[in-house]
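Missing here: one protein chain of the complex. Every other protein chain is in place.
Up next is chain A:
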Amino acid sequence: MAKVKCECGHVNPHGTILCESCGRALTEEAQKEKLHDMRYEGSARRSQTYNKTIIDKIWNFFSSVKVGIWLIVLTLIASSIGTIFPQKLFIPNNVSPETYYEETYGTAGKIYYTLGFHDLYNSIWFIGLIAAIGVSLVICSLDRVIPLYRALKNQRVARHGSFMKKQRLFALKEEKLQPEEIEKVKEKLKSKRYHIREEDGSLLAEKGRFSRWGPYVNHIGLIIFLIGAMLRSSEGMYTDEMLWIREGETLEIPGTQGEFYLKNEKFTIENYDKEKDPEVFKEALERTGGVVKNYQTDAVLYRDENRDLPGAKPKLVKVKEEKIRVNEPLKFDKFALYQDSYSKDEMKAMEFALANKETQKEAGRVKVDLFNPKDTYDLGNGYKVEIVGYYPDYDGIGSDGEPKTKSPLPNNPAFLFKMFSPEHPKGEISFTAIRQTLEPVGETDYKMEFRGIETRNISALTVRKDLTLWILGIGGAIFMIGVIQGAYWNHRRLWIRQIDGEVYVAAHTNKNWHGLKREINSVLEGTAIPVPEDQQG
């Protein structure tokens, strides 16, 4: 495409509106403007110049700030819809979402579910919206930043009179300026940290140009952040596993490919104590009841040295011992273990006494490990107990007359015991469950009396590896730098020119006009140079 040569001799890219160098209006529209649109310095933006091929059209669509704002607003509305009812993630995990929403929230819940709002943030269209924002960020920025950079780099000190007249702050006065007058103003401008350039009696004072790059810097940060978030779904970057571990257990840590093992020495839940903890909490504790003070897993981390030997048994070497608490994860290698949840007082072992019903005499005690019960327990002197059947999660008698178990976990253990005694060497049968004893094959002389229970806690730890965090961190940091750069600094320029015995003064800022006016007032006060006036509004 043909370049545009300005009267001043500067060659501008095709599509330029105001000459990069002298600021002359190059298009008819710009010549007619009352005030120049200085947002992008009248530079040649691709989106405003080409509109032929399909690529142009896509480019122009995404480079539009209007489209960008619509994408932001749509994402905003969609996000808020997702908070009307709890997301799938937050509903109890033992119910089916299909029935849950309708049962809990009625028709509105059913509609919510049917439209897929119960899992909104993972829906294709929501992710599509975010992706579109990402594309818009890239194209919007590229479309503007390059021409803007060119325009600011090529700007000349002496701007054309027409350019100056069409600035929002402008003044014109017939006057011949004395050199010392200019010097005085220059000193004042310098003390306000302006960068000053001069060219045959014309002056350009400029500061804070770098704030113009703020928006583009923060967009780069956002793009990096979005890329980081995208990478999370790629293989090996992200691990999200749960480790339920009982006190005393040593388990392989899922996600570490068998390299690391963890032992749970002890799991503690501690509540605040009205007596021991600071007195100021007393009222609150009385009002709300118990408040948890600490969840803690005393853990030992091991590494399997034999991991690389196929078929070899794990050889665990202790790496470290740590207390895992909420807010204090255990970190190792690229992983972190977080205290997430727990289950308290899981039954571990039950103790029974074999006793004669009539004499109440104990023949001996049996302690049954609920995870690994023995087949027989020999109590000596002809007394013996055999476990014929074990139902860890007893759920009544089935239609076939056999006791049923819901799960292999000892939530409600029940036993079918065979009790041997000198009186009954062939054994008597007793079915013993919690608070329930049945004698299915006739009354017995002996019984299994419940004596005690051993429990232990289970700690639930989240195993997390997230290799994208540093990318997100960099993206976030760049975003913050860009936002601060753009928000806390202003790009201010003041032009002073003498044309044919007249003094032209114009000023521009990208924002905070009030501040610019005040600053210019204090600089030009008491000089022969006229203070530029606001031509807008």
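In this text, a residue touches a chain if its C-beta (ideal position, glycine included) is under 8 Å from a C-beta of that chain, and two chains touch if they have at least 3 such contacts; residues count from 1.
The working rule: contacts and distances are computed from a predicted model.
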item	value
Per UniProt record, name of the chain withheld from view ["Cytochrome c-type biogenesis protein CcsA/ResC", "Membrane protein", "Phosphate transport system ATP-binding protein" or "Arsenical pump-driving ATPase"]	"Cytochrome c-type biogenesis protein CcsA/ResC"
Residue, one of A:Asn51, A:Ser79 or A:Thr99, that touches the chain absent here	A:Ser79
From A:Glu180, A:Glu235 or A:Glu279, residue that would touch the chain that is not displayed	A:Glu279
Residue among A:Ala30, A:Leu416 or A:Leu472 touching the omitted chain	A:Leu472
Residue among A:Thr288, A:Gln360, A:Ser399 or A:Gln436 that touches the chain left out of view	A:Thr288
Which residue of A:Phe61, A:Tyr105 or A:Trp244 touches the chain not shown here	A:Tyr105
Interface with the unshown chain - residue positions in chain A	39, 65-66, 68-69, 72-73, 75-76, 79-80, 82-83, 87, 89-90, 92, 104-106, 121, 215, 240, 272, 277-281, 283-285, 287-288, 291-295, 325-327, 329, 336, 338-340, 462, 464, 466, 469, 472, 476, 479-480, 483-484, 487-488, 511-514, 537
